[in-house]
Structures are given as C-alpha cells and as structure tokens.
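Report on the following structure.
Just one protein chain is left out here, and the rest sit where they should.
Just so it is clear, A, B and C label the chains in written order, and each chain counts residues from 1 on its own.
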Amino acid sequence: MPARRPIRIDAIKLILWTVGGGLILLALIGAVLTLGQGRISPSSWQNLVVAGIALGSVYALIALGYTLVYGILFMINFAHGEVFMWGAFSSWFMAAGLNEVGFMDSNPVFAFVLVLATAMLISMLVAVLLERIAYRPLRNAPRLVPLITAIGASLFLQYTARGFFGSGVRAFPGYNLFEGVIDLGFFRIDIDDMVVILAAIGLMLALYFFINQTRTGRAMRAVSEDKDVAAMMGINVDRIIVTTFAIGGLLAGSAAILYTLIFNQVHFFMGFLPGIKAFTAAVLGGIGNIIGAAIGGLILGILEQVGPNLFLTGYNIPSPNQLQDVIAFSVLVLVLIFRPSGLLGRKENV
Amino acid sequence: MTDTTATTVDPRPDHTGAGHRGDTLLELEDVHVFYGNIEALKGISLNVARGEIVTLIGSNGAGKSTTLRAISGTHRPRSGSIRLAGSAIHNLPPHEIVSKGIAHSPEGRKVFSRMSVFENLQMGAFSRHGERIDDDVARVFDLFPRLRERRSQKAGTMSGGEQQMLAMGRALMARPSILLLDEPSMGLSPILTEQIFKIIEEINAQGTTVLLVEQNALMALNAAHRGYVIQTGRIILADTAANLAANEQVRQAYLGEI
Amino acid sequence: MQPWMKRAAFLGLLGGFGALHVSLVGMVGTFQARDFISGIVTVGSVLPMLIAILVGWRAGILQRDTDVAPTPSRALASGAVAGAVVGLVLALLCVIILNVDVDWIFVNARPQLAEILLFGQGIGVGSIILIVGGALLGAAGAALNVVSGPVARTVTIAAIVTLLVSLMEPFLGAVFRNLSLNVVDDFLYDRGGLTPIGFVLVYALVAAGVYAWATRGDRARARVEAMPPDRQRNLKLGAYGVIVVLLLLLPLIVGQRLSEVVGTVGIYVLLGLGLNIVVGFAGLLDLGYVAFYAVGAYVTAVLTSPASPAFSPELPFWGALPFVIVAAAMVGLFVGAPVLRLRGDYLAIVTLGFGEIAREIFKSQWAQPVTGGAQGILSIPPPLPFDRDPQSIYYPILFFCILAAIGASSLAASRVGRAWNAMREDESVAEATGVNTTYYKLLAFGLGAAFGCVSGALFAAKIGVIFADSFNILVSINALALIILGGMGNIFGVVLGALVLVGLPEFLREFAEYRLLIYGAVLVIMMILRPEGLLPSRVRRAELHEDEGEDDAQYAAEAGEETGKPVVTT
Partner (left out) sequence: MTDTMTDTAAAPAAAEADAILRADKVTMRFGGLVANKDVDFIIPRGGIVSLIGPNGAGKTTFFNQLTGMLEPTSGDIRFEDQSIVGLTPHDIVELGIARTFQNIRLFGAMTVIANVMTGAHTRMKASWWASLLKLPAVREEEAAIRKRARELLRLVGLPRRYEEDWAKNLPYGDQRRLELARALASNPKLLLLDEPTAGMNPGETAQMTALVKRLRDELDLTVLLIEHDMKVVMGISERITVLDYGEVLAEGSPEQIRTNPRVVEAYLGKQATQQ
C-alpha cells in the first residue's frame, strides 16, 4: 500500500516565494520594457557590460579574501573591506611620491609594479595584524563574538585612516601606461579595463593552483575541516591561519590597485561598500568556494552596472543608477532565500 | 610555572614483570590539566615502555581522552611533565610533537571528510617533509585492504568502520613510535570491534607502541599488556592487563559484572 | 639583557605604538584644547601619560609570563623600562616630525604636535622629559601591583572618576549654574577642566568613598541581605522611587541646553532596548536596525508634517503613532521573514543590506514624492502642543523608555523570554523541546521593530527635520555598541551603555570626531576582555565565557568534579 500523506503548505515559504518570484518577474518585465523603448544604444550596453566585468573582477578578488577566511575560521571578516582600503591608501602615497620625483613618467612599468607591491604588502600587513590582535584571542569564542569584533576592527581601521590621512578624497595620479582603447571595430575596450580583467584572472588562477596543488594549500584544506585534527597531523594551525589572512590581504591589495585604475581616487570610507558587495559576491557564489567567489563577483559587477538601466529604465524611474546598491542587496536577499548555500556552495546549514 | 625536572620513579607498582617489554618510551609525571577552572586531570603519572600496548580504562568523564590530548599537545597541561624517550615534550606545540613520533587517532575518528582516502593518508604524513610515502601507503593498504578499494573515494561517504580504519591508517602514516588510539570501537558493531582489535595487535606486533583508551574495557584488557584505571582525573589502579581483568573491583565497575 | 627587561621593553614598544596612534590620529592635538587640571595638564597630554601608566602596570605583573620572582623592586624597574620606552618612541616621533616633512601623509604630524608632546620645550630637554616622565609613570603603574588590592583599587577608581568629572565640565558646570550654584562651579572648574583645588578635593572625596566601600562594603551588603524580605523590597521600591523622582526632575536640574542631550540619550536607550530584544534575548544579530528607526521617523514625518509632499491633512504626533506601530510590525515581518532560516552571521549581513536598501530608497529621486528624496522632510511638529522645547519633549521620551523597560523585563522573565533564550542557545534543540522558533523569531523582530519605530518617531518629532542620510549604518552600530558595552540582555546595561557612548561624547564635543574610532576600539577590547559587557545578565555571562569551543565543552563535561560515585576504592 503506497503511503499517502496530506500536503502541508508552509506559509512563510509561500510568502517568500511570492515576494522573490514577484521581484524577479518585475525585473524581467522591466527589462523587456527597457529594451522595447530602445533608448539605450547597443554600444552603451556593451560599455556597461565591460565596465561590469571589470568591476566584477575587483569584487571577485576581494570576495576571495572573505571566502578563504570563512572557509577556515567560519567567521565573516567584516573588516576585510578596510584591508582593501588601507592597501589603496598606502599605494596612493607611493604613487604620489613617485609622481613627485618624476619616476612615474620616466619608468611607468616599474612605477606600477612598485605601487602594486606597496598596496599588496600593506594590505597583507593589516590583515595579518588584524588576525593576530583581534581574532586570535577569540578563536574558540561563540560565533557572534568574532563578528562583533570584526565590526569594531572595521570602524577602528576606518577612522584610524581618517585621523591619519584626513577625511578628504585624494585623486590618484594616473598611469600613462594604461591609457587608450583597443578597437576591434565591432568591440572596443579600454586598456585599463582589460588590465583589470586579465590581472584578476591571473591572480585567481594562481590561487586555485596554490590551494589545490601545494602542500600549504592542502594543509589549508585540512585546517578548514578540523583544526584539532589538523594539528594532530603535524600542521602548524596558527601559521596556516595567518597564511590564509595574508593571502586574503595580498588579493585585497591587488584589488585595491585595480579599483583605483577604474575610479582613480582614494577615501577613508572607500572600503565599506566594495567590502559588503564582495561579501555578497562570495555568498552568491557559495561562501567557502573559490570558483564561486569569482563567478559571484562577475555576476554582481555586471548586475550593478547593467541592472539599474536594464530593469528600471523601462518603468521610467528617474535616475535609476541611484538604486544600484538596492539591486545589489536585493540580489543578496534573493540568493539567500532561494539558494542559501550559493550557486556553487556545498550543502550546508546556512 | 614550576619546573619539575627531578627524575623520580613512579612509585606505583606498574613495572610488574610480565608486561615490561623494553625501555620507557613515554612518561607522564604529575600532569594537571584544566578546562577553565575545572581540573580535569589531577596529577596523572604513567609510563609506556617501547613495544607495549597499554590501555587506559575508566568511565566517561574520568579524563581518558584528556590524557591523550595532553600527550599530543592539543590541550596543554598546566603543570607536570611529559617526556618522550627522555626529552620533555609538554611545552611543545602539537605539530612539533607529531614530528617527534607521537600520532593521535582522535575519538570519533574525525577523518577529513571532504578529502579522498589517499589525501587523508597524505595528510597523515604531513609532518614528514617531502619524504616518499608510497611504501607507507602500501603498508596501510596491506593492513586495511578495504581502504585500497576506496583509495579515491571521499572519506565522508564511507561507513563508520571504514572511517575508523582510515583514521588509524592516517595516524600510522606519520611513522609514529607511539600511537595514541582514542576509542577505536566507538559506534562499531561488536563484530567490527573484534576486527579492529585484531588489527591493533598486528600494528603492535609490527613494532609500534600503542596507548589505547577504551570504553570497552573487556576488549581493551584482552589486547593490552598493561592497563591503568583512571577515575575523576586520577589514576587509581595500575597493573598488568591480566591482573586488572581479574581484579574484583574492576570486574564490578568496568566489566559490568555484578 | 635580562628576559624580564626584554619583555618590559616589548610591552613599552606596544604602548609606544598606542601613543603614536593617538598622536597621529589627532586626538592629542584636539584634546589639547581642554584642560584636565587647569593650567597644569591638558587632556591631550594625559592620553600618552595614561598609556605609559597602563603599560607600566602590565609590565609590573611579572609572574604571569616569566619565571622571574616578582619582587617589588623588579616590578617597579620593569614598569619604568616599559614607560621609558613609550617616552622614547614619542621622542623619536618628535625628532622625525621636526626634521622631515611628513604631513602630506600623516595630516596631524605637524610641528604643533611635537610642541605639545615635548611640553613646549626644545627637542633635547623635551625628549629627556618624555623619557624620564615615561619611566616615572610606568613605575607608578607598576606600583599598583605592589601595593595592596584595596589601595590599588582606590587609587585607580578615584583617578578614573576624577578624570571623568573633569571631562564632564560642560555638563556638571551647566548643572551647577542652572541650580544657581555658581560658587561650586567657580570653585571646581576653570577653563574647561578642574581647578587644582577642585582636583584634590574630588580625588580625596572619591578615594575616601571607594576605600570605605572596599573595606566596609561587605558589611553594608550583609546588613541589607539580613533584613526581612518585605523590608528589602521596600528598600528596593524606595530606591526606584528616588530614581523616578530624579528622572522626572532631570530637565529642571540640567537646564534647557542639556535637556536636548538627555533626550538624545533617551532615544538611544529606547533604540537599545528594542535591539536588545532582538540581539540580547533572541540572539539574532541585526545590523539593519536603523531601517526600523528610519521607517518610524518617515511615517511620522509624512503623516504629521505640513511640508511633507504626500499626505495631508496632517495628523498630530499621537494620531500618527498607531500608524507608526502598524508600519513597524509590517516592516518587522518584512525583514524577519526572509532571514528566518539564516544562521547568525548571514543574518547580520542581510539585515545590514536591508538597512542600506531602506536608506537608498528613501533618498532616491524615485521616492521623492513621498520622502522628499535628498531634501528630506521639514517642519515636523513636536509631540506636545508647546514650543519645540527640549524640556517638554523629554517627557514623552522618558514615558516610552520606562514603558519599554518594564515591558522588556517582564517579557524576559516569562515563557516568551525562556523560549528566546533557548532559541539563542541551540535553535534545533529549542524546536525539539516544543518552541516554535519561526514564531518567536518573528515576534522578536516585530517587537524590536516597534521599539525602533517609536524611537524613530520621537527622533523625528524632536529635531523636526529628517534627511535620509541621518539613517545610515552608524545608527545600527551605535545601538549595537551600547548594548554590548552595557551588557547584552540586561536592561540597566542598556541605560549605562547609552549614557557612556551617547551621552559622554555629547558633553565632550572634542570627542565627536573620534567617537567611531573609540567605538571600534571599545567593541574589540570588550569582546576580547569582557564579552559580557559592564553589567552582564547572568545568562549571557555563562554563555560568553565558554572559552573552549563546542568540542572542548564536551571534554569539560568530562572534568565534572563528581562524575559518578567512586566506583573503585583503593
């Protein structure tokens, strides 16, 4: 006798699916309306997509920092956006100094490398200090304690930068190296956008290789599964955790340079939004998953650039770009409703 | 911190002839361990000679696992000394203790479930920088033929018994001079428990010293040369396994004979 | 070099970095404007001094990390070394500032800073003062370890209280003047700090009080505890009565200008009480609490302001209040529903997202017809039909605060509070013992939202103008910081937290710029040293002092003293 049982409807689930489905439907209708109006030219769309990919690459690099740390300590390093900001700030001083002495013009490639190295180094240093001072004493504390600490550390780093360097916006001296456009006739791309995208891809490949093919990478995976047992295998857990933070910092530092290539300015508050969005990207791709972070970053970057124009213009909403963060955060909420473990995340009780 | 470097001999009658195989390999002296303010070990002293199987029996909460964790450095003792082949190890971090030759197979198996069987064995050999490990893998596969079949399977998808085998095999990959086994029979069927104990004896016969913690006191005393009874953080009895198994109080308390 | 000296030098170096930080971040320079003891020490130079004392104190605790026998002379020497290193680091900073042009990087690294740090002397004499002074202060700090416990406590507490009394000059001075006690004001205060005589007097009084309590406090407490229960209750009721009377008279005591500040503190108390239900009781870390505050403010503004574009005729404040509460419940459900299944840290980020969404929408041109967009909404009427007078708005705020405090405390002690606690401890076990966790999460969000919305409504009515940008994440962080400082789950803790984190900076204008920096440091330090807050609730203390992880909790159970009866007797 086949067992029969009544169908039960979960009211909450029903509401969520209605709201979520409704939002997606609205977005789709908006897109159709927008495209029907045809107010935005194909080349503008193309520019938006390229800009989105470039921005997305930056988000992806920051997202990797969240994902790596989360994979090992199961904590959201809320201050990671500030690690990024410190990298950007410090590199501004290097760039400004080099510019002052004329080195930027005389030897642009070497100058760029120096600026990049400064950003990566300082970001790494901040990340490592953060771990050592703020997080290590709380290794075994209940879950919310390190998160609150991270919020505190984030504020501290932000306002330290404000106190040290002032609250103004500083414009980044540009590199002549990456000026210009590649024009293939049917496709145009700014060289700096292309540098951003290629650099991000290269860094991500290097990281992927590192995690999967090296002894330290394997140790990182072991620590992420069980710290106690990893120690029993002869792994120096503290060192692996510091290494993880250091790698996250390096990537955030490089992201900072790529970000300044796009936006050309630094500011003490510049880490907050990219940080939150990169976290969103990490969740979107499945936190703890490296490829997921990359994909999540790209999707978010493109959505942010293309989304407001595509979904909102059709409804004749004034200045749709004001709402681009609303779209980014709505995506976060939608992902967590429909796929709490992210696109590539492993099934986990989120 | 008080440093007790005096070489006092354990006053307890544990060198009772028959069980004593060789020179002392591992020696704990007056080890105190705390969890917060709670004293979990209240001065444990014991020793293990080269080539022996020594078992530590006692009820849950007596401090058996804590003793093993103190030895492998995963929970540092507040005072007392632990020596391996004469040199103090109680101030070393766990990863250095492993490379000195102590491997710990933890309670509840704790295999790396997202890694393959082979990768788990690789992790076991982590402390041996860059050496070739093929021979050791082959040796583990000989001991546990089941693992050879599952070489590239993810460890998390295996049954409890297979995971226990993997945990033991992983610990052996460090080529330890002494193997700490925590509750290898936990959650296994009686039939598998018997198999595991046979393998423990085989490992020992191949030259590895074993310190075994078990709930299943009967099986443990059958396999071991000597045993210690631990209760509320103190060692209350130490004798040869045969004598312990014959001891009236032990029979009542741990073998369940009333 | 001896190991303990190395350690002292290392601690000194850490302290030196701290001193560098407060100097470069600009705190030393800004606080130079305020006197601690008028004509003698400014608050700006007290900061590095405090660091030297602190480092000296820590260096004086020898036995914790070294094998050295902790003799008094060695402790003092250790403290002196550490303090001297702090001075040395600052002296080096001055040398650099005076010789190299670094203010294009560190905006505060100007010669003025060096002048302050060197007490107006030249680099040579100044450096010697710095190093010797540092050593003396470090030794003084170390001396706290040498003298007996009650004495050390008395000295320390009296020093802290005196510093606070000095810092609160704008507040206390205004109170004295308001009560026509100008004599006291003139006697105690001068140029924004204590007079030398005032300093000695305050210090002596506080020290005497603390010492008396330290030596005889137990006896007093024992006497109260020995009383019959009904007398104890009377005593308690009497104490509450005095507090209530004081609260009612507060605006008259502090005067017009400070009532404004007291009102702000009250609004944050209300906000904290609401967030405390969500975070402290139910364990749901909500970083988007500002959304409720914003909704409350906007609903009030739209319904009551004649300048609001969307809604007329205007309602009075009390007429709008029911709508505010309905809106609160709806927003609470709207935020609560999607996050029901999320684990703690995800919940935090998603709620943060909600907060940002709310602000951006309120601010956008799209919502301008309702919310006024970036221009905000003006001329919101006050709740009581008088002028916009901080002394009269105080009473509605007080009313809601007391209501919320009583409500929250009776919920905490009920079936509902237990269900929340259980949920926070272990959600799936709570569910398995019969707690409908979905319902209780939504309830927590709903009630939290109601408190937050009312708080927002009062805020709107109090200042009369609202802009979307006043509702940024910092409001959420503010509220979170104050319940953490005070002690999560504890109602008095919320009040204390609001007084310290919201009240103090208001009295101390110079702080304003560094408020968030200090919050950040407070959050980190509290989490590391005292995660349960200043006034912890019993439950939270137990929970947060699980310094061993889950695994170890199990092993800790192993260590239970009387596990079973002795089964074998030797």
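The rule is simple: a contact is a pair of C-beta atoms (placed from the backbone, for glycine too) under 8 Å apart; a residue touches a chain by one contact, two chains touch by 3 or more.
Keep in mind that this is a model prediction, so the values were computed, not measured.
If you put the hidden chain back, the residue from B:L147, B:L188 or B:V210 that touches it is B:L188.
Only one of C:L258, C:A422, C:A461 or C:V495 touches the chain withheld from this view, namely C:A422. Touching the chain that is not shown, out of B:P77, B:P106 or B:G161: B:G161 (per the contact rule at the top).
In the full complex, subunit C contacts the hidden chain through residues 407, 410-411, 414-419, 421-422, 425-426, 428-438, 443, 447, 539-543, 546, 553-554, 557-558, 560-565, 567. Residues of subunit B that touch the chain left out of view are 58-61, 157, 159-161, 186-194, 215, 252-256, 258.
Here is the rule we use: only the chains that are shown with their structure count from here on.
Per-chain Cα centroids separate subunit A from subunit B by 45 Å. Subunit B and subunit C, compared by their mean Cα positions, are separated by 50 Å. Work out the mean CA point of subunit A and of subunit C, and you get 32 Å between them. Within subunit A, contacts with two or more other chains are made by residues 228. With touch defined as above, subunit B holds no residue shared between interfaces to two or more other chains. By the touch criterion given at the top, residues 215, 218-219, 221-222, 225-226, 228-237, 346 of subunit A touch subunit B in their complex. On the subunit B side of its complex with subunit A, the touching residues are 72-74, 93-95, 98-99, 103-104, 106, 110, 112-115, 119, 122-124, 126-127, 170-171, 174. Touching subunit C in their complex are the following residues of subunit A: 12, 15-16, 19, 75-76, 93, 96, 133-134, 137-149, 151-160, 162-166, 228, 276, 279-280, 283, 317-319, 322-323, 325-326, 329-330, 332-333, 336-337, 340, 349-350.
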